[in-house]
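Just one protein chain is left out here, and the rest sit where they should.
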Amino acid sequence: MSKRRSDWQSRPQNRVRQWFHNGFLALDDEIINQVTKETLRMDSDSEMDKHQEMLDSHRHERTLALERLDQYNIQAWANTRGRKALSRIYVTISFVLAFVMIFFLLRTVATMPRFSDPNAPTNNEVMARYIEKGLEETGAVNIVAGMILDYRAFDTLGESTVLFIAASAVLILLRIDRRKDGTPVQELIAAESDDRHYEPRSDRILQGSAKVLVPIIFLFGIYIMLNGHLSPGGGFSGGSIVSAGLILYLDSFGFEKAGKFFTYKTFSWVSFLSLSFYAIAKTYSFYCGANGLPSGIPLGTPGAILSSGLILPLNIAVGLVVACTMYIFYALFRKGGL
Amino acid sequence: MSIVHNFPFFSILLCMAAGIFTSMFKQKLAKWVTFSVVFAVFTLSAFTLALTLRLDASYPFMMGHFPAPWGNEIRIGRLEALMATGFSGVLLLALIAGFHHSPSFVSEQKTNLYCIMVDLALAAILALIYTNDLFTVYVFIEIMTIASCALVVVRQNGHTLVAITRYMIMHLLGSGLLLLGISMLYGITGHLLMQPLNQAVRQIVQTGNYTGPLTVVIALITSALAIKSAMFPFHVWAPDTYAFAPPLSSAILSGLISKAYIFVLIKFFYRVIGMDVIISQNISQFLFICGSSGMILGSVFAISQRDIRKMIAYSSVAQIGYVYMGLGMGSNAGTEAALFQMLVHAVVKSVLFLATYELINVSGDRKRFHYLHGAGYRNVVAGIVFTVASLSMVGFPFTGGFIVKLNLAVSGMAYGGWMRAFVLVALAVSTLLNAVYFLHTVVSIYRRPSQDIVYPSVVKSPWYAMAAMTVSAVVILYLGVGSQPILDIIKEGLKTLI
Amino acid sequence: MFELLYQNIEQTVSVILFGIGLTILLLQRNLIRKIIGLNIMDTAIYLFLASMGFIGGRKAPIVVDGVTEVSAYINPIPAGLVLTGIVVSVSFTAIMLALTVRLYRRYHTLDIDVIALLAKGEDA
Partner (left out) sequence: MTFINIFLLGMLIVCALAVSLTRNLLTSLIVYMAYSLIMAIIWMLLESPDLAITEAAVGAGITSVLFFVTLKKIHAIKGDSDHEQTQK
């Protein structure tokens, strides 16, 4: 790609054009410089140089690593004939294993209950109670929401914990810590430069469409989140839609602007508050249920937005956790922090 | 229902809440919260054990407002309470003995994330021990998988990253098989709770409908849990992961987490399917053969290692083999021996990893055997603890390992013909091999160091770590001398597990 | 057998997809493809599970006009289980991708065999 572009630039008619448009180009360069300086918040040129130096050294390290890799590849190619035979055996065994497995599973499927059979074992008294009494006992019009947030709430609490622990694991893997006095370490600067390498600098089309789209996406996500007990959807899908909006905002306006309302602190506080609300609410409800105490949470009229007891607040809590978690995943992947 | 009946539920929720709260705490506070939560769980489980000893049967505890086939529930019996007490006690000892090394493997700002992982791993272990619902088993197994991944990967060198990638691939495969098995079982029975499942399975066996899918389901779930607990042919991920993880994480992973998977498998066999079906489907023979070959081959691999941590990791594979051999005998006596081995191995293996780390530490962080010469003199307590744990591994009298081997041999004697001979020969060979490498290690840590190796002086480990290790050694000796009450609890508990 | 398989076509397809995903997970040396294979495997299981709840001619389990008869709606349980499962598989995908990024940052390749070789080489 880059090669082709340099060819194109060196063609004679383009040189003429370049010379003709020189003034505009210079203007463009000036704008780009200003924008980068603004986004980097670099006052002095020396810091800019430092940045460039870091970037260069990072690139240099990468080239070195790639060379080393090539050497290894050549070596591995030369003296691993036995290894290749081994890997071929491994491939064959895996294929045979997979085929045997598919064969047995297909035989099993042939003897499983028929598809869409009303008399299949799955359509038993458990499912009948969920449908017949679900509305009355949980107050949720959407029976699936009633089931996962009331009848089988322990699983769903576990599910939210999975998300939380996954976020913590990704934090362990990817977060780059700052020094104690708050100054960034070399790795962080390198990661930031690397992140900015491909970034479009204030792309007007992107920003314009993001300005239109982000509110709509937010609205849609929040609608799905709040109506989880009335219509399809719920905390999880709503939360991921909201996080998609957040990611779009971040991509079009950059970390600087997104950081004004969403920092690492926001993430930790929001997920902490909603998860602890979730855990405390469910502890209370389990405790009441197991000890035969009335929980005292009104179910409301089915179909109204403020109904079905704890399901609505739990959906909101799950949605917030999901939105924050997905956003932090994205930010961590991009530059190891917010 | 008294307040004590609620204690198992409190302990699970306490661990989960501690995990969530720890994310907001600073390092010191997070550490103290984790310690006190584990201690609290230990106390609560001990109270539960005392309660269940007075009850005749296990009792269900509703997680929600709805009774058995509709809502979710946990079920508490004396075996579950014993396991919870044992595991939380081991975790407490391991944390006290190993947490002061944390600056060497996790950066200061990530210490609280490490604490989250410990809390949630304990929550998952407890939930798996107590739960009575197959889908809850799936969810908490996933939590445990992620927690153990993160526990290993806090040390981010190349070896750990490669080992953990292998680990994740194998475990994801296991999770897939497990979920497929659970969904097939749901498809042919229509239940997820264990007691209704058991009735439905009985019906399937009687009427003969869907027996083919039932066999496939048992095979899928058994192989999934075997992969996750590093049974012999599926152990490929285990040695590297255990060897290159931080010592505390290896202790938790190999000592506790793999045991929780096996406990789930035992519950699946006894409570969901019924042991008679397992025997008639030849699943138990398969486990028996895998277990006994793992016992021997794991030791053979261990002998050929030059890195002491890898040697211990491979011996873990061998010890898991004992558990599976006991389980594969198909008799109650065999399973009791397997359960007792789970407890003994949890204590022994966790203290072995920590003591080894102390020995390596005083030898200038070098793992080859000839650098370890004289390490037993440089850190006397760790040397003694290592010796006691090694003797238990070999099966020396007056240690826990001896009782395990005795029980396995006795339950093997109940069989006639080739099976009896096989059990005895496998036990003898594996004991011999264990003796070869563990006694060799013990001898080498008490050998005179060669003059030309310079050992750097290191900061001594604090007294409480040494005290915790000593307590573990005392527990190992106690399990060898006064084990009868625990064996009785296991025996009675296995009857109420169904 | 083939007719029986055709009747259960959703489940048949999901088993085949499971096999494909499994093979990709085990055989592809590229880490990213391995992760995609993992996702295919998981969604195949979810398809299997979701197809068990379906009953022809019945509606999605959302109560309309207060009708609460069993014969009006499909089984809601598989849908709930799959919802939980999807969350778990997203979490795993994120962790695996994070591992991939770390491995790439260190070894500058995605080939798991080459990475293992390079890691072994670090010892010497």
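In order of appearance the chains are A, B and C, and numbering begins at 1 in each one.
Everything that follows uses one rule, which is that a residue touches a chain if its C-beta (ideal position, glycine included) is under 8 Å from a C-beta of that chain, and two chains touch if they have at least 3 such contacts.
No experiment lies behind these values; they were computed from the predicted model shown.
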| item | value |
| --- | --- |
| Chain not shown, its touching partners among those shown | A, C |
| Residue among A:I224, A:A290 or A:A317 touching the omitted chain | A:I224 |
| Omitted-chain contact residue, chosen from A:S240, A:S274 or A:S308 | A:S240 |
| Touch list for subunit A against the chain that is not drawn | 1-2, 62, 66, 69, 142, 144-145, 194, 198, 224, 232-234, 236-237, 240-241, 243-244, 247, 326, 329-330, 333-334 |
| Sites on subunit C contacted by the missing partner chain, in the whole complex | 9-10, 13, 16-17, 20-21, 23-24, 28-30, 32-33, 35-37, 39-40, 43, 46-47, 50-51, 53-54, 58-60, 62, 74, 78-79, 82-83, 86, 90, 93-94, 97, 100-101, 104, 108-111, 114 |
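To be clear about the criterion, only the chains that are shown with their structure count from here on.
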| item | value |
| --- | --- |
| Graph class of chain-chain contacts, one of line, ring, star, complete, other | complete |
| From subunit B, the most remote chain by mean C-alpha position | A |
| Cα-centroid distance, subunit B relative to subunit C, in whole angstrom | 28 |
| Centroid distance [mean C-alpha coordinates] between subunit B and subunit A, Å | 33 |
| Multi-partner residues of subunit B (each touching 2 or more other chains) | 135, 139, 142, 146, 149, 153, 156, 184, 186-187 |
| Junction residues of subunit C, two or more chains touched | 18, 22, 26, 52, 77-78, 84, 88, 91-92, 95, 99, 102, 107, 118 |
| For the subunit A and subunit C complex, residues of the former touching the latter | 62, 65-66, 69, 72-73, 76, 87, 91, 94-95, 98-99, 101-102, 105-107, 109-118, 120, 122-123, 126-128, 130-136, 141-144, 147-148, 152, 155-156, 158-160, 162-163, 165-166, 169-170, 173-174, 231-232, 234, 236, 302, 329, 332-333 |
| Contacting residues of subunit A [partner subunit B, same complex] | 104-105, 107-108, 111-113, 120-127, 129-130, 137, 150-155, 157-159, 161-162, 164-166, 168-169, 171-173, 175, 177, 268-269, 271-272, 275-276, 279-280, 282-283, 285-292, 295 |
| Subunit B - residues contacting subunit A, complex | 1, 6, 9, 13, 16-17, 19-21, 23-24, 61-66, 69-72, 107, 109-110, 113-114, 116-117, 120, 123, 127, 133, 135-136, 139-140, 142-143, 146-147, 149-150, 153-154, 156, 184, 186-191, 200, 210, 212-213, 216 |
